[in-house]
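Missing here: one protein chain of the complex. Every other protein chain is in place.
Take a look at chain A:
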Amino acid sequence: MSTEPIAADNAIPGATRVLAPENGYYGNYGGTFIPEILVPAFAELSAQFEAIKQDASFWQDYTALLTDYSGRPTPLTHADRLTAHFGRARIYVKREDLNHTGAHKLNNALGQAMLAKRMGKTRLIAETGAGQHGVATATVAAKLGMSATIYMGREDMERQYANVFWMKRLGAEVVAVDYGSRTLKDAINETLRDWVSSFETTHYLLGTASGAHPFPAIVSFFQSIIGIEAKEQVLRTAGRLPDRVYACVGGGSNALGAFQAFHPHDEVQLVGVEAGGQGRDSGKHASRLVYGEASPGIAQGYKTMFLQDRDGQMKDTYSIAAGLDYVGVSPILADLAERGRVRFEAATDAEVVEALQLVMRTEGLIPALESTHAFAGLFKHIEETSASEIVIVNMSGRGDKDIFNVAEGLRDEEWNGFIERKHQQYNG
């Protein structure tokens, strides 16, 4: 595994490494469907993003901060015991859990916050699902001396209260979103509502590679660091490119981060794993591309595959992992799926809980429930691989935050007893 700085030829990712949109579109998806009031904000953001893409010093400042503050590059770990367990493809794990704040989210938060500072903004606003992006945003706001407001669905707050606690302690205001499905999509709407009033002083630090152009381009640009590192690391460690790269897909930021560097290499299979929830036909899942229930639509500022009803009303989604519980998907991924460049799988809650236990016990790794979907997606098809193959799983975040959900999923009696005692202690 590598602790060296990023090689010089990667000094700026450049247009070739980032999937470039045409007029804001990726094939049939993307675009800019925004209310008139946001036009100046988007124009300013687009112009500044184009400027920093050409600016080597920005990328250098960005990667320097990632190195010195966030601990990058994150390692690529050879999961030898997991590999031996199956006796099939050699498994490597890209360790975004070791990025500061415990997930890949900080890569984007740091980059966008630097961009926001350049634009003279003093305040950051963000939506969050699992809370990882909220924590990342609260963290960079503290580090860069900005204020932050985080919008989070009430349901997600209940699922991820530890992250709510940290966001507040880091100095951010956390606003509960109490309508709709009370999850990520509603948090996005509410952040947009803030932004239409506050754009002069405030940057909307969108956490996933979705939304109106140029957000998918911006988020995937900053997350591309994951794949840039992983490619270099696998070439150094294994001497060749991997056969497959797996990543979980909610909005799509970690998947695009992991996939982009490998995208030009057609021989590398790219696999996105969606939240299968309680399974196909259960009506309780967040699979947009695998279960065939989504259709093209326009909402939240962009066109993509949405889980929607006949009239175009968005459906409620469900997953054990709050960060994957989203009704749309990155327009970049919708396009890559349509073109067959990225293959999609869905992993159910049950498969995820099982995969988590295996990863913990064989590798001593605790992936987030979101990231565990990537492992579960691999395990479903590992029998098809051979021992000569190489697979990378992007472990997008660590699972400490999921202790309550995991304990519940595993029906851990001892943990329940502990909670019961704590409850009595606080009440007594």
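General observations
As a convention for this text, contacts are C-beta pairs under 8 Å (C-beta built on N, C-alpha and C of every residue); 3 or more make two chains touch, one makes a residue touch a chain; residues count from 1.
By definition in this document, contacts and distances are computed from a predicted model.
This complex has a chain not shown, and the name its UniProt record holds, of "Anti-anti-sigma factor", "Phosphate-binding protein", "ABC transporter permease" or "Tryptophan synthase alpha chain", is "Tryptophan synthase alpha chain". Per the touch definition above, the residue from A:313, A:357, A:386 or A:416 contacting the chain not shown is A:313. The residue from A:183, A:224 or A:300 that touches the chain not shown here is A:300.
Although one chain is not displayed, its contacts with chain A can still be listed: residues 31-37, 39-40, 179-180, 185, 189, 192-193, 196-197, 199, 297-301, 306, 308, 310-314.
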